[in-house]
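Only one protein chain is missing from this complex, and each of the others stays in its spot.
Order of writing sets the chain letters: A, B and C. Residues in each chain are counted from 1.
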Amino acid sequence: MNKHDNRHKQAIDEPLWWGLFSAGGVCFAVLLPAVILFIAVLLPLGLLPAEALSYERASALLFSVPGFLFVGAVVCLPLFHAAHRLRHGMFDISVGNDSINKKLMYGGAALLSIVALGLVVAGFLG
Amino acid sequence: MQQRDFDIVIVGGGGAGLRAAIGAAEQAKEQGTPQRIALLSKVYPMRSHTVAAEGGAAAVTSAEDSHQAHFDDTVSGGDWLVEQGVVDYFVHHAYQELVQMERWGCPWSRKDDGQVQVRRFGGMKTARTWFAADKTGFHMLHTLFQTSLKYPEIERFDEFFVLDLAVHEGAVIGVIALQIATGELTLLRAKAVILATGGAGRLFRFNTNAGIVTGDGMAMAYRHGVALRDMEFVQYHPTGLPGSGILITEACRGEGGILLNKEGYRYLQDYGLGPETPLGKPENKYMELGPRDKLSQAFWQEQQAGRTGKFGDSDVVYLDLRHLGEKYILERLPFICELAKSYINVDPVKEPIPIRPAVHYTMGGIETDPQCETSIAGLYAAGECASVGLHGANRLGSNSLTELLVFGRLAGEQASKRAAQTEWAEMRLLEAQGDRQQAKLLRLCDGNGSGENWVELKRAMVQAMESGCGIYRTEEGMRHSLETMRQLRVRFNEIRVKDTSKIFNTELLECIELGYGLDIAEASCLSALERRESRGAHQRLDEGMQKRDDVNYLKHSQVFYQGEANAELHWQDVDVRFSAPAERAYGDAGKGGKA
Amino acid sequence: MDKLSTQRLPPLKRNWWLKHRFFKLYMLREATVLPLVFFTLCLLAGMVALLQGAESWQGWIAFMGSPIVLVLNLLALAASLFHAATFFVLFPRVMPLRIAGRSLPDQAIVAGQWAGVVVVALLFFWLLGRA
C-alpha cells in the first residue's frame, strides 16, 4: 500500500476543468440548439424578420450586459466543454501527450473566451 | 522453495478465516506483542463460499427473546448431540459479534426507526435472524474482507493452495502451500495455525455448495491424526433448484412462502408439523418453518408416494411465494427472483418455484475443544470445517454465519495468545515435509501409473455418497458406499493428470481435492454405518433403528485416519450438563415441550 | 506478489473504439464538439464583424449563408441535439435528486431538461421571430 503514498498528487485543477466542462455541457445542450437554429440557420436563410438582427439591433443586443452573459454561456463555457472533450478524445486515440494537450486545449479555450468577452466590452465602450 | 515466517498462519479466507485474522490482530495489539499473520486462500477471499449465504445470522436481539431460548432451540435442533457448554458460550457471544459487524459497516436491513431488523428462521422459536436483504453472507464476507484491509499485519496469500500441515512432535509448525499462479511451493513457518477451510458439500452430487467446498482442511488435519467428529451428519436443504442445486433461501419460507406437492396441497401438515398455518402468517416451528431435516424427509416421503412433480428429470415440489405480492417479494427476496429467473426461467412473482432437497452443510468436522484447539498443539479450527460441537445432528439455519464470527474470533485470539509464548520450529523440519509434498506432486504429473482418471473417480464418489448417505439411509446402502470409498482410495494412487504444466494447473488441484474428498468420504460413510439409530439428519430405514437411541448413541462419533488401512471409529461422550435429552417435536406436538 | 514474466497484456490499440457499437456511439458523442467549435468560431467572426460595422455584418450573414458553412452549421445543430439527448440522461445519475427522502424518477428529470430546451427556443422566437 505504501506504493500509493508517493502518488498522492492531488489534482486541484481537474475539478475546475470538470466544472467548466459540465457547465458548458448544460449550455451546449439547453441553449445551443436554439442559438444555432436562429443564428446559423434561420438568419442566413432569411427566414427571420428583416429587422430582427439588423446591424443596429444586433449591436444593441450584443454590446450590453445581457450580451456579455450571452457570450459567456454560448461561447466561453461551450468552448471549455469542447476543450475538455478534445483533450480526453486525444488521449483516447493516443494522440500527443496529455499534459501538453491539456495546456493547448484549455489555453485555447481561455484565449478565445477572453477575445469573445473582450469584443463585447469593446463594443460596449465603443 | 520460498520460505516465510509468520506468527500465525490462517488457512481459509471465508467468514471464519477473515474473522480469525482480525481477531488475532486485535488480540496481538492488546497483548502488546506485534505479530505477523498470514491469510492463505485458494481463491480470493471474497470468492469464498460464505459469499453465497443468503438468509441471515442468528442472535438473541429483542427484549422478549432470551439466551435460554436460543440455547434450547439450538440444542433440540441438534437433537441433543451438541456440546452444551459450547452452545452456552455461543448464544452469549452471538449478539456482540453481529453488533461488531454492524460497526464495521455491514449493511444490515433496518426497521423504520433505524434499528436492525430481524426475521424468522426455521427451527428458531423467535425472530432473531439478522439479515442484509437476501445476501447476508455476501455482505458479511465483503465487510470482513474490506475491514481486514485496515490491518497491515495481515498479509494475504491469495490463490495459494495449502497442500499439507507441517507437524512435529504433536505440535503444528507451519504449512506447505502451492502458489497456483506459478506452481511453486512455499513453506510458511508458524507458531500457530488456524484451519478455516469450510465444509465438504461437494462430496455429494447434488448440492448447494460452491466448487471449492471440498473439505481440504478436514482431510489435512485428519491425516495428521486429528479426529473427524460427527461426519455422518450432513444437512439436506429442502429447497434447492432442480438441475444445479442452487439454493433458494429458507428466508422465502420465513417471509411466508409455502410448500406444495403436485396436487397443490401443503403436505407438511402430514408430517408432524401442522396444523396448517394461515397463508401469509408463518409461525415459528410450524409447517414451512420446521427444521431442515424434517422438511427434507417429508419431501422424500412425498416422492415415494408419487406426489412430487417433474422439472426436467428432477422430482420436485413447489415453493409458492405469489401471495406475498410483487412489491414485497422484490424488496425482501430480490436475489431469489434473479436466481429463479436466470437458472430455471421461472418468475417467483408469477409462478411457484420448483425445488428439491440438496446437500447443504456438513455438521461434523475437525474435532476441537471449546476453545477451538485440536488435538495437535497450536492447530485450531473454526467455521464449517470444524466440529466445535455447536450443531450436533442438525444445524439450525442462521446459526452458522454467527458461528463463523464467534468461533473465528475465538480461534484467532487463542492462536495469538499461543504464538506469543511459542518459538518457531527449525526450518529444516518443514523443508523435509516440503520435499515430500514436492515428490507427491511430481508423481501425480509423471504420466506413469495405470492412468486412472480423476473425473471417473470423482463421479463414482459423489454417486456413492448420494445413494448411500442420502436423506434416508440403509445398512446395505451405507455398507456399499463405504466399500466403494475404500476401493476408490486404492484406485486414487494410480491417478495421473494430463496437464503437466506448472502455471495455473487446475486439473492438478482437482486431483488433490479428490484425494482429500475420498478420505473424508470414507470417514463419513463409516460413522454413518456405525450409528445404528436415527437422529437429526441421520435417518435410517433399518428395522429397529428408526428412532433415537440415547442409551447407546448419545455419543459423538470420532473417526481416526489409519493411512492406507481402513479408518477407525471411536465414540465420545456428549456434554449434556444443562439440558437433558427430550423429545424433539415441532408443530402443535412441540407446544409446551422443550423444543 | 511479483508480476510474472510469462503474463501477456497486449496494449490497447488506438482503434479500440471501432470494435463495439457502444464505443462508436461514445466517440460520436465526444465528437459533437467538433461542429460546436466550428459554430463558435463562426460566432466569434460575427462578433468581430459586428464591431467593424454594418457592412461587414451583412458580409458575415452572407458568409453564413454559403452552402458549406450552412451544412456544417446544420451539422452543429444536429450535434447539439444529439449531445443534449446523451447529456440529459447522464444528469440524474450524476446528481440524483431527492425530494423528501424519495428519489425523483429519472424520466422526470430528463423530461424537465427537454422542457428547458423548448423554453429557450420559445424565448428566441419571442426575441427574434416577430417582426
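Please note the rule applied: a residue touches a chain if its C-beta (ideal position, glycine included) is under 8 Å from a C-beta of that chain, and two chains touch if they have at least 3 such contacts.
FYI, contacts and distances are computed from a predicted model.
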Mind telling me which option in "Cysteine desulfurase IscS", "ABC transporter domain-containing protein", "Molybdenum transport system permease" or "Fumarate reductase iron-sulfur subunit" is what UniProt lists for the chain we can't see? "Fumarate reductase iron-sulfur subunit"
Considering the complete complex, which visible chains touch the unshown chain? A, B, C
Among listed residues B:Lys498, B:Lys547 or B:Arg577, the absent chain is touched only by B:Lys498
In the full complex, which residues of chain B touch the absent chain? 43-44, 46-49, 51-52, 95-96, 99-100, 102-105, 107-116, 135, 138-139, 142, 146-147, 149-150, 158, 181, 210-212, 243-244, 246-247, 311-313, 335, 338-339, 342-345, 455, 497-499, 501-507
Touch residues of chain C, complete complex, unshown partner: 1, 3-4, 6-9, 12, 16-17, 19-20, 22-23, 26, 30, 90, 93-96, 101
Touching the missing chain, which residues of chain A? 1, 3-4, 7-12, 14-15, 18-19, 88, 91-92, 94
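In this section, only the chains that are shown with their structure count from here on.
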Indicate the whole-number Å distance between the mean C-alpha point of chain A and the mean C-alpha point of chain C. 11
Separation of chain B from chain C, taking each centre as the mean of its C-alpha atoms, in whole Å: 57
Whole-Å distance, chain A centre to chain B centre, using C-alpha means? 62
What positions in chain A touch 2 or more of the other chains? none
Which residues, counting only chain C, touch chain A once they are in their complex? 14-15, 17, 27, 30-33, 36-37, 39-40, 42-44, 46-48, 50-51, 53-54, 57-58, 61-62, 64-65, 69-70, 73-74, 76-77, 80-81, 83-84, 87-88, 113, 116-117, 120-121, 123-124, 128-131
Show which residues of chain A lie in contact with chain C when the two form their complex. 25-26, 28-41, 43-46, 48-49, 51-53, 55, 58-59, 62-63, 71, 74-75, 78-79, 81-82, 85-86, 88-89, 92-95, 112, 115-116, 119-120, 122-123, 126
